[in-house]
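Just one protein chain is left out here, and the rest sit where they should.
Showing subunit A:
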Amino acid sequence: MEMFLYMDKDSILHKLDPRTKIFIMLISFAIALMFSSLSLLLILSFLVILYGALGKVLSNLKRIRVILIMIAIMSVILWALTYPGTTRLWGPVTKEGIIYGIAIGIKFDVMIIAGMIFLSSTKIEEISLGLVKLGIPYRPAFAFSTAVRLVPMIVSTSYIITQAQKSRGLDLDTGNILQRIKKYIPLLIPVLISVIRQANILAMALESKGFGYSDKRTSYLEIKFEVRDYAFLAVALLILIVAVYFKFKYRL
């Protein structure tokens, strides 16, 4: 089973400097947070998805579709019940509430998708190198990228552990909420212990390969800004400026 988010494809997105991709991701976060209007958020999602399609990494979204759909549904339910709208449809539910719920759902989903596109098209080493070039010291940058790396390790370990405990009679599908939560203890403890143990070995392996030998570290990977980086950044900045302009001009 492939556990890592990064997809090794040959695309213009993969060739971009990681710093460019970090900026584009942050810009999409900023725009998403600025607006709550459904139509503008739809435009933003269109742009983000187009960007992802350029990188040929959209198929990775399949892996988080459940999360995306859950967020959308939860948001719609929550806001439909609580939003102070005027056009009543049924009980406390209003048309405005539903639309607002959809918009907020998209707002969060689009941010997750933007993050996913970044992680799917950027090697972990590029992320830490990008962060270092942005002035962040190597150790925290490495720690961040290792944390990203830890996620798939945890997923694959929990998969094995779930099978092991099911073989012993663990039945996760019955019982009330409280009972079900209790049933996760036999999964949680072995996962935690395995991850701590593996992290400890990783730490030893890193030191044994000279991690922290000196502050001056070379990098085998090379990143630098090319014409395409300036082009992508220019487009992203333009979109941001337009968005800010609309925000203040029309108070959207």
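Criterion: contacts are C-beta pairs under 8 Å (C-beta built on N, C-alpha and C of every residue); 3 or more make two chains touch, one makes a residue touch a chain; residues count from 1.
One rule holds for everything that comes next: contacts and distances are computed from a predicted model.
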item	value
Options "Polyketide cyclase", "Cobalt ABC transporter ATP-binding protein", "Cytochrome c oxidase subunit 1" or "Glutaminase": UniProt name of the undisplayed chain	"Cobalt ABC transporter ATP-binding protein"
Residue of A:L89, A:I189, A:A231 or A:V244 in touch with the missing chain, whole complex considered	A:I189
Sole residue of A:L47, A:L202 or A:V235 that reaches the chain not shown, by the stated touch rule	A:L202
Subunit A residues touching the omitted chain (full complex)	1-4, 6, 8, 123-125, 146, 149, 152, 157, 160-161, 163-171, 185-190, 193-194, 197-199, 201-214, 216-222
